[in-house]
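Heads up, one of the protein chains got dropped from this complex, but the rest are sitting where they should.
And now, chain A:
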């Protein structure tokens, strides 16, 4: 030891395509991947040729079956790995650590969303694949004219939540919290967000999403939307009333007792996709202070926009001021485009492999903003830290999908009370020292909580630290 040793900050970034030194596919996983590859090929063929239109049944099986069954088989392959925290090789993975595969997946996903929103005709070869299922569920063929691309999209979405839900169940099978939570998001997506609305459509009723309300359903209280619902009969009125109750009564009560997690990681469809299909990418969320600042401005900005926008629309409608009407129309169109399409879809999901699984939830979702304010200021929910056990390893911060620097709090014995925490519980699961616990007990001193009975100096330090943030 005579010289100052060189230190190498990048020593272990191998990111080879197929030679991850700490993760090798098991045989069942390979079989699953092969089926998924088959589905990808079939999708490309259907997109590029007329074959899908000619043989919709066959291609539906190849594509949906390939993705669904392949995904589930791949997931079940994970049973061959011992249960417990298995993040081996993630940081060397081309797919999961922004290597070539990650970038390509990100670009392809983003591209697909752009096509879906802005050039659905390009999907003409694929849309007929939804036909058999569409007739079965909603008693209609699947065409661009009747939103066939959305039917196709919902099917893929639900399939992703289901198959990757199985992966999450296998992966976190040692934790009952994750098993229950995953079953819950899969249920809400398949039944309440997919099957039920389409079945209702079959009965000539308006699409109904029981678990979806303002401000996520941003136009629910727009004047023309309310008019439309009222006109559509009893179910429409009931939906309006239910929507109002959901946001004004149910939401604050559940959030008070359980935190925003009851919605964001148990019920919500966007959250459902993030917790299942997005799980492999959760560690890509930016944990920096800068990201937190941007996040707070953006997410509350979107909420402000929708509140102000809805108010303006009402003023325009009630006063019948001509030019206000135009402003209102433009606002509604812009919001739908920028927030509803580009943000929630293109960026929100397309960027999973690049910016993590909760880009939309962190930066754009107005529902998350409302729930977050309630969680931060009125809720009982917090993540408690276990005395002085934290070894500052950083697993919690790395695997927080909301980019919360959990360690910042844990290493000073402070509870974590953050508006953005969706209560997924992964920080607690990956912590190798059992430091973190999601709790709903009485509020007490939930925000500061110096560890009870801990040595004087630790408590003093955590107070010192608070002042150094």
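What we mean here is this: a residue touches a chain if its C-beta (ideal position, glycine included) is under 8 Å from a C-beta of that chain, and two chains touch if they have at least 3 such contacts; residues count from 1.
The rule is simple: contacts and distances are computed from a predicted model.
Engineer: UniProt names the one chain left off this complex as which of "NADH-quinone oxidoreductase subunit B", "FAD/NAD(P)-binding domain-containing protein", "Carbohydrate ABC transporter permease" or "Fumarate reductase/succinate dehydrogenase flavoprotein subunit"?
Structural biologist: "FAD/NAD(P)-binding domain-containing protein"
Engineer: Identify the residue among A:30, A:80, A:135 or A:174 that touches the chain left out of the display.
Structural biologist: Hidden-chain contact among the options goes to A:174.
Engineer: When the complex is taken as a whole, what residues of chain A touch the one chain not shown?
Structural biologist: So the residues of chain A touching the unseen chain are 3-13, 20-24, 82-85, 87-93, 173-177, 179-180, 288-289, 386-389, 391-395, 397-398, 405, 407, 411, 425, 428-430, 432-434, 437-438, 451-458, 460-461, 464-465, 467-468.
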